[in-house]
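The complex appears here without one of its protein chains, the remainder shown in place.
In order of appearance the chains are A and B, and numbering begins at 1 in each one.
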Amino acid sequence: MTTGRNTLLFIALSILTLIAFVAQLLLGSVQIPFGQVVAVLTGHHIQNETWSNIILQSRLPGALAALFAGAGLSVSGLQMQTLFRNPVAGPFVLGISSGASFGVAVFILAASAFGLAPQTHIISGWGIIMAASSGAVAIFLVIFVLSFRLSDVVAILIIGLMIGGGINAVIEIMQSFSSNEALKNYVLWSFGSFRYVDISQIFYLVAIVTIGCVFSFYLSKPLNLLLLGDTYASSSGLNIRPAKIMIVLCTSILAGSITAFCGPIGFVGLAVPHIARSLFKTADHKILTPACIVLGACICCLCNVLASSPGSDYILPVNAITSLTGAPVVIWVILKQKKV
Amino acid sequence: MLSAENMSIGYGAGKQIFSGINFSAVAGDMIGLLGVNGIGKSTLLRTIAGLQPRTGGNMQLNNLDIHAIPAAERAKHISIVLTERLAIDNITVRDLIALGRTPYTGWLGKLNDTDGQEIENVIRVMKIEKLQARLFNQLSDGEKQKAVIARALCQQTPLMILDEPTAFLDFRNKREILDILKSISTDLQKTIIFSTHDIEACLQYCNKFWIMTETGTFRQIKRNENYRAEVMEALSITV
Partner (left out) sequence: MSKQMQHTGLSRSALRAGNLSMASDKLYPAFYRAGKPLFGTLGLLLLIIISLLLPCCQQRSTKPTTQKACSKTSSLPVKYAKGFSVDYYDGFKVITIHDLKDTAKTLAQYVLLPANKPAPVGFENAELITTPVHKAVCVSTTTIGEMALLNLLDSVAGVTDVALIYNPQVAQKLKSRQIADIGRQEVNYEKLVELHPAFVFTSGGYDGGDKLQIKLNSLHIQSVLDLEYKEQNPLGRAEWIKFIAAFYNRETLADSLFDTISTRYQQLKALAASAKQQPAVFCNLPFKEIWYMPCGENYIAQLIADAGGNFLWKDEAATNGLNLNLDYEAVYNKAAQADYWINTGFAASLKDIQASDKKNALFKAYKTGNVYSNNKRNTTGGGFDFWESGTVRPDEILADLIAVFHPELLKDHALYYYQKLK
C-alpha cells in the first residue's frame, strides 16, 4: 500500500517546511550571522539588540504569517476545487479576494478621492484589516445567500467571478480619482506581504487559520463524498446543503482573513492542491488536507525567503513570486498527468 | 419489503408525470423496469431512492417512509447506481469502493476492520481483484461499471436501484453484469430494481417486471406461465 510511502513523504515535507521556516529567520536584507540568530531563537541575550529586534519583531512574525497563510490558503483552495469540481478554482473564484480588495480600496482610495483627512492615508494596520475583512465578509454573505437559492455550483462560481470582475472595475474607477500617494499605497498593499503582518496581528492570524484548518479536517468526509457528485453523495447519506454551506464558510474564513492580513496572495490556493494530489497520488481528503497544510506552509515560506531577496536592495512583491513559482508547477503537473 | 400504494411521481404539485403506481417487492427479487423513453423511468427510480419526493400516495420500505427519514438513515437502506459518469482523478478502485462504507464510518470517515472485511467481500463478489489497485479513470467502461456497482454493494443495503446499468456496454459485459446482479439478489437476498431497454435480457433474468405503459398505467407482472406475452402486450409490442 502506498501508506508507507505517503508517511515518508509527509515526514520529508515537514522537515523541508521546518528548514524553510528557519530560513526566513536567517535570511533578510540585513546579514546576521547564523550563530547569533540561533542564540536569539533559543532565548539567549545577544549584545546587538538591534539584531535581536530584527529577528524577533520583524522576521519571526513574518515567518509565522507565511507559514500559516500558506497552510490556510492551500486548504481553502483544495476545498474550492472539490466543491466546484473545477481544477482551476481557488480562493479568488468566490470573489472573496476581490471583496477584501474592495474593502481596502474604499479605505485607501475613496478616502483620498473625497479629500478626507490625510491621516487616513496612514495605513494603520488594523484599519486595513478591518476594511479587508468587511469587504470579504460582504461578498461571502452574498455568495452564502445565493448558495441557498442555487444548488448549481457552476452558477455560483460564475456569479462569484462576475462579482469579482465588477468589483475590480469599481476599484479602477476609484483609482482614477485618487491621489498618487493613495494609489501607490493601494498598489503596495495589493503586492501582498507576509513580513509585515504586525506582532499584534499575528496572534489573530494564527488563531483563525488554526481553527479553520481543524474545521477542515472535519470536512474531509463530506468533501470526499462530494467528489462523487451531488446525487451519489446524497445517496451515501450526506446532507448536501448544510455540508456545502459549511465548506463555503470554512473556505471563506480562511481566504478572507488571510487576504485581510497579508494582502492578496495569488496561486497558492490554486497550485498547492494539485501538487499534493500529484505527490500523494490520492483523492482522499483525509490525506490531502494535511498534505496541503504542510505543502502550502513550505512553499509560502520559501517564497517569502525569495521575496526578501537577501543580499540585494530590491524588494520583490510576494504575489509575483508565488505566481511565478506556482504557474510552471501547475503546468508541469497537468502535463505529467495527461501523459500517463 | 418495499411496497407502494397509488403513488404518483413528478416535480412538484403541478407537474405530476405518472400516477397510480402500485407495486410490491421482497428480498431476492430482481425487478426490471421497462417503458419507452421519456415515460418517467428515471424519475420513478429516483423517487424510490428518496432522491426526490413523491407527489402523492404511499411508499414504504421495511415499514419506513423513506421520504421522511434523514439522508444518513436512508443511506443504510437504499444504494444507487446512476447513469451519470464519475470523473475523479487519482482515485483507486479500492478507494472508490471504500466510499460506499460512508453510512457506517465515523465523522472522519475512517475504516475499521468490519469495513475492510466488507470491501474484500465485495471485491470478491464482483470479481475485480485484479482491478482494485488501479486508477478508476483508467478502466474500460465495463470495468468502471463493475467498480461503481461494487461501491453500491459495499453500502450493504437491502435495496439496490440501478438506472440503465447495462447501457453502453458490449454484449459480454452486459451478460456479466446481469449475472452478477442476479447472484447478488439471490445469494445475498437483496432487492434489485433496474431499468433497461434490453427487453430480452430483462425477460431472461428478472423475476418481476414493472412496466410504465404509454397509456399512463403502471403494471407489475410476475414471472408466471404467460409472463412473456403479458410483458409484450403491456409494452404494446406485437410479436
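Rule of thumb we're sticking to: a residue touches a chain if its C-beta (ideal position, glycine included) is under 8 Å from a C-beta of that chain, and two chains touch if they have at least 3 such contacts.
Note that the coordinates shown come from a computational prediction; the quantities given were computed from them, not determined experimentally.
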Revision key, fill the gap. Full-assembly contacts of the left-out chain, visible side only, are chains A
**Study point:** Residue in contact with the excluded chain [from A:S193, A:T282 or A:T322]
**Key:** A:S193
**Study point:** Among A:I11, A:V30 or A:M162, the residue in touch with the chain that has been omitted
**Key:** A:V30
Exercise for review: Can you list, in ascending order, the chain A residues touching the missing chain?
Suggested key: 28-30, 49-51, 53-54, 57-59, 112, 115-119, 121-127, 176-181, 184-185, 188-189, 191, 193, 195-196, 198-200, 263, 307-308, 313-315, 317
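As a convention for this text, only the chains that are shown with their structure count from here on.
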Point to revise | In the complex with chain B, residue positions of chain A that touch it | key: 217-218, 220-221, 224-225, 227-229, 231-232, 234-240, 277, 281-284, 286, 337
Check your understanding: Along chain B, where are the residues that touch chain A in the complex?
Key -> 49-51, 70-76, 78-80, 82, 84, 86, 88-91, 95, 99-100, 102-103, 105, 107-110, 155
